[in-house]
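Dropping the structure in here first, questions after.
Missing here: one protein chain of the complex. Every other protein chain is in place.
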Amino acid sequence: MNLDSGIPLGDWEAIINVALLGLLLLVTIGIIRVRNLFAVVMLAGIYSLLMALVFTLLDAVDVAFTEAAVGAGVSTILSLGTLALIDSRREKVPNRFQFVPLLVSLAAGAVLFWGMQDMPAVGSADAPNQVHVAPYYITQTQADIDVPNIVTAVLASYRGFDTLGEVTVIFTAGIGVMMLLSAMPVIGARRRRRREDDDGDGDKAPNDGGNA
Amino acid sequence: MIEHLVPRVLAKLLIPFILLFGLYVQFHGDFGPGGGFQAGVIFAAGIILYALIYGLDQARGVISPGLVSVLVALGLLIYAGVGVATLLLGGEFLNYGVLDSHDPVHGQHLGILIIEFGVGMTVAAVMITIFYQFAGRLKITRELESDDDDEDEQADDHADGPVADARGPR
Amino acid sequence: MQWLGQFNYYVFAILMMAGIYIAMSRGNLVKKVVGLNIFQASVFLLYISSGKVWGGTAPIMADGLERAISNPLPHVLILTAIVVGIATTSIGLALIVRIKEAHGTVEEDEIAEAEILYEQELAKLDAEAMTQARADAAAAGTTGGKGA
Partner (left out) sequence: MSTATQAGFSLLASLPALQVVVPMVAAPICTFLRFRNGPWAFALLVSAAVFWISVMLLQQVLTHGVISYEMGGWAPPIGIEYRIDEINAFVLMIVSGISLVSLPYALRSVEREVPRDKHHLFYAGWLLCLCGLLGITITGDAFNIFVFLEISSLATYMLMASGRDPRALTAAFQYLVLGTLGATFILIGVGLLYIMTGTLNIADMADRLGPVSDTTSVRAAAAFLIAGIALKFALFPAHFWLPNGYAYSPSAVAVFLSATATKVSIYVLLRFEFTVFGEVAAFQDLHFARLLLPFAVLAFLIGSMVAIFQTDLKRLLAWSSVAQIGYIVVGIGLGSSDGLTGGIVHIFNHALTKAALFMAAGAMFLRIGSTRIDNLAGVGKIMPWTTLAFVLAGLSLIGVPTTAGFVSKWYLVLAALQHGNAGYFLAALILFSSILAVIYVWRVVEVAYFREPAGDATVREAPLSMLVPLWLLTLACFYFGLETQYSVDIARVAAESLLGIAR
């Protein structure tokens, strides 16, 4: 794959891009079809990793870094932890086909495909979002902030308030999880279920305990 | 807690480098890819790896949940605090230029350095907190379930069942 | 590469449809959350693709840089969106853990059954408490011993 062989760099980018996106679609089909939750979580991790590769190719190195760390790392660990906690390995096969979700997703897809007709092609340098605002960041960052990584400059200064909001979001998630999971677990329902299986009429016991 | 020797030794070798890499990403974000958010996640990953290999209790001994929950709030306060400081210095909110009265560009540098530190702190602390909560929950549930199997009635000390619980204390 | 024009956008649309479908149709709550993740990540693809310039390079300044630079703004927005995504995921998973503890299942239809059962139990408790209170009041007129 000699880059000097006459093929412009842009073409190679586009070809690898197509290949990666194809893999992404395959993984998604797998996620839809697989019923084993452990496998689903692993496939979701692979999905994120592929997505990170695509982002690298599309020049979004910071985003790729984050997607790999968060999507393939943290998110997978949390999902595995949840699977261990809920002690459920297989998804139940639904007994009837649901039309509404299919309808909604097809409708959303139809609107998008229709809306894409007039969108500028991917990668064109004269798209509206390449000629307004963005050139300011690219040309002025050195004078305004003097930070080589423009993404950092935009993230921390030009749109610093968004990032403050982002930190607040993650803070909210932190205290939300603390609130939801820090209390003593109430596993009465599980116990009741088990007793029901054992002797059939056990569901009165916890009520009496609570009402006495 | 993992008893095998190989992962334990490997983890011991790896964790310092993971944490070091986290610090590198934190403070090199101006020049290359990276920044507070990525650094926080990497740092947390180091701690999580430690907890996975050496057990939750050991990890809690190294970084206590109390300390983590303080850091969760502190990171956000550092970030917002920079904003309040710029307000008090007469600039707009988060206008780091006013942090250095002679050279606004240097002020921007300083501001970005501090807020990225705040971002990294909150992100790392939140990730560790979430992991602690999930792992801690797993531990408690397992203990309760083993109680449950041994002696069914004793578990009532832990929980009255959801119906009674919904009504709350009198 | 004109024939590829909007290939990225097409893939985005398909992934989005798949994500919506999984999130809405599946009864298993964990799978719903995975569906939401796919859905959100597909939107990242939309934004990042829109910022790309073919033949361009990452928006990091270096000496002697001659190639075009891709638009940094979508990258910043998506960094924020990824954080929002993981925050939502963690809250969602925490809720799933609590739902499992309360109802003993993570399948939507079984949860609905468990809730009906729960409501019947509550109604029974209320009825018992009320008859108890009436009986107490009728018997002695002293304070009624209503349950918790």
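Lettered A, B and C in written order, each chain numbered from 1.
As a working rule, a contact is a pair of C-beta atoms (placed from the backbone, for glycine too) under 8 Å apart; a residue touches a chain by one contact, two chains touch by 3 or more.
Model, not experiment: these values are computed from the prediction.
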Could you tell me which of the visible chains the hidden chain touches?
A, B, C
Contact residues on chain C toward the hidden chain run 16, 20, 23-24, 29, 32, 36, 39-40, 43, 46-47, 50, 73-74, 77, 80-81, 84, 87-88, 91-92, 95-96, 98-99, 102-103, 111, 115, 118, 122-123, 126, 130, 133-134, 136-138, 142-144, 146, 148
What is the set of chain A residues that contact the non-displayed chain in the whole complex?
108, 111-112, 114-120, 127-134, 136-137, 140, 143-144, 157-162, 164-166, 168-169, 171-173, 175-176, 178-180, 182-183, 186, 189
Residue numbers in chain B that touch the chain omitted from display:
69-70, 72-74, 76-77, 80-81, 83-84, 87-98, 101, 104, 162, 165-169
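Note that only the chains that are shown with their structure count from here on.
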Chains as vertices, touching pairs as edges: which of line, ring, star, complete or other describes this one?
complete
Based on the averaged CA atom positions, which chain is farthest from chain A?
B
Contact-count maximum falls on chain pair A-C
Please report how many Å separate the Cα centroid of chain A from that of chain B, as a whole number.
20
How many angstrom lie between the centres of chain A and chain C, each centre taken as the mean Cα position?
10
Could you list the positions in chain B whose residues touch two or more of the other chains?
31-33, 37, 123, 130, 133-134, 137, 141, 162-164, 167
Counting only residues that touch at least two other chains, what does the list for chain C look like?
58, 60, 79, 83, 90, 93-94, 97, 101-102, 121, 125, 147-148
Could you pull out which chain C residues touch chain B in their complex?
58, 60, 79, 83, 90, 93-94, 97, 101-102, 118, 121-122, 125, 147-148
Residue set of chain C touching chain A in the complex reads 1-2, 4-18, 20-28, 30-31, 33-34, 37-38, 41, 44-45, 48-62, 68-80, 82-91, 93-98, 100-104, 106-107, 110, 114, 121, 124-125, 128-129, 147-148
Within the complex, which stretch of chain A touches chain B?
61-62, 64-66, 69-70, 73-74, 77-78, 81-82, 84-85, 144-149, 151-153, 155-157, 160-161, 163-164, 166-168, 170-171, 173-175, 177-178, 181-182, 184-189, 191-192, 195, 206-207, 209-211
